[in-house]
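A protein chain is absent from this complex, but the other protein chains hold their places.
On to chain A.
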Amino acid sequence: MDTDNPIIYGLEFQARALSPQTAEADIVRFLVGTQSLKFHDNQVHLVELDEETGSLKTQVFQHSIGEIWNLQASPADPSNFITCYNTLNDEGICQMKGAIWKLPLTETDAHEIQKLENAAEIDTTTYGSDLRIITYHPTDGTKVVSVVDNNFVLWDLAASAPKAVTQGTLASKGQPKFTTGKWNPHNTCNQFVTLNDNHVRGWDFRNPTDQVWAIQSAHSQIIRDLDFNTNRQYILSTCGDDGYMKFWDIRQPSEPVMSRMEHSHWVWSIRINRFHDQLVLTSSSDSRVILCSISSISSEPFGHLISSEDEPAQTDDGSNKNKMEDSVVGRYEEHEDSVYGVEWSSADPWTFASLSYDGRLVINKVPRKYKYQILL
């Protein structure tokens, strides 16, 4: 596909859950989960971008068990993913549950709604009612963490049934519940980071009883999302209801490395590109997706340095090519409702998808001009 035009895919239902098919490294694929209170109607869409033609190929799977609040694809097995869904129990009470699903191997007719194979249930009800997320280990497909109420629980999926291995609890009173959590991809993935209200807390699974570090009052209001820079060990980004995105060095939790306000409402999601970590995506309830270039937190602040170059040439390069200014690279206004999710593709570092509440999935690319600026 040679143009930078956005590709739009419309779902019939409201949707919040978006995930790249993490284990898939060749094909640009995204998983979308719908959110409808007519539980039976809920679906999981597998959207595949044909990079040659720019056309979309979609498969729809039935997720009739409940409305999907969160969806996470396995990092190891492209066919596996986890959903956190809301369903009515027998007493007519809404309940949040988690389950591991397996996509059917057979590629049948795309127009047909296929069935998902339920690989396992992750029952978190014993830890609380408010299941927020079940997230995969960054590389290991057999480990997941669920964030429930004020607990986070490490599960081992290797056994026949998911087994809770470690549990951490935010014990102090009066603290609002966890809103979400994320693995720290550094330090051999022993750390987990949680959000509650406007605080960020780091935990270590080897000693989950106490938090390791915390950024208290990182934002002035609720923090909606966080992401790690996979290439720089201590750099963490957060975004929240104050409209700011902030970047932190977790060794210095008192002050953010930098903070910017680009959106005109709450920022719901933030993602740092895994390959070119100056590229930062944010999505907001002002119906926009904004792509920023934040060289300040990048592991390659001078752009892409070609390793084959000689030493003097490299220094030359560094002085010629000034550190790129932190700036907005793109504003994407294809959405008409709040955009709750934005994700980079796992296969192509220049492609990303965003999902707004009205069920519109938009796939965009990093502007060509900027792409070359990074590469050349």
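FYI, a contact is a pair of C-beta atoms (placed from the backbone, for glycine too) under 8 Å apart; a residue touches a chain by one contact, two chains touch by 3 or more; residues count from 1.
Basically, contacts and distances are computed from a predicted model.
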item: Protein name, per the UniProt record, of whichever chain is missing from view ("Actin-related protein 2/3 complex subunit 5", "MIP18 family-like domain-containing protein", "Ribosomal protein L9 domain-containing protein" or "Vacuolar protein sorting-associated protein 51 homolog"); value: "Vacuolar protein sorting-associated protein 51 homolog"
item: Residue, one of A:21, A:59, A:72 or A:86, that touches the chain absent here; value: A:86
item: Touching the absent chain when the full complex is considered, from A:5, A:118 or A:264; value: A:264
item: Of A:8, A:37, A:113 or A:159, the one touching the omitted chain in the full complex; value: A:37
item: Residue among A:4, A:51 or A:286 that touches the chain left out of view; value: A:286
item: Hidden partner interface residues of chain A, rising order; value: 14, 37, 86, 88, 93-94, 217, 220-221, 242-243, 263-266, 285-287, 333, 336-338, 357-358
